[in-house]
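Data first, discussion second: the structure below is written as structure tokens.
With one protein chain withheld, the remaining protein chains of the complex are depicted in position.
== chain A ==
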Amino acid sequence: MSAKRSSINRPPTPDVDRDRENQEPTLQEIINIKMIESGEKERLKELLRERLIECGWRDEMKSLCRKKGRNNVTVDDLVHVITPKGRASVPDPVKAELLQRIRSFLASTAT
């Protein structure tokens, strides 16, 4: 436990076997990083959480999970089962709102 530090972005011990590809970060990665750095990702996550709870999506997913039962189930199993249904059942207005927010974010940080 004494090795634990509060910052988790400590660079890893260089591993001789693996060679990290030195590529340019993709556009997706850049956007992701910008969103995290500005705190926008966190805000969007909270917004999404709120909307999905409001419309009952979370409760629906919960009941789907419960159907799987409690025994001999791992988190991965549940994620695997839930993900396609979850993605499909997000209401359109929620998607639209999130997209709009992302668009305005991109517009505001365009360089």
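Note that in this section a residue touches a chain if its C-beta (ideal position, glycine included) is under 8 Å from a C-beta of that chain, and two chains touch if they have at least 3 such contacts; residues count from 1.
As a working rule, contacts and distances are computed from a predicted model.
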Omitted chain (choose from "Regulator of G protein signaling 9 binding protein", "Calcineurin subunit B", "Ubiquitin carboxyl-terminal hydrolase" or "CASP-like protein") - UniProt protein name
"Ubiquitin carboxyl-terminal hydrolase"
Going by the touch rule given at the top, which residues of chain A touch the chain that is not shown?
1, 3-10, 12, 15, 18, 20, 28-29, 32-33, 36-37, 39, 42, 46, 49, 51, 54-56, 59-60, 62-63, 65, 70-76, 78-80, 85, 88-93
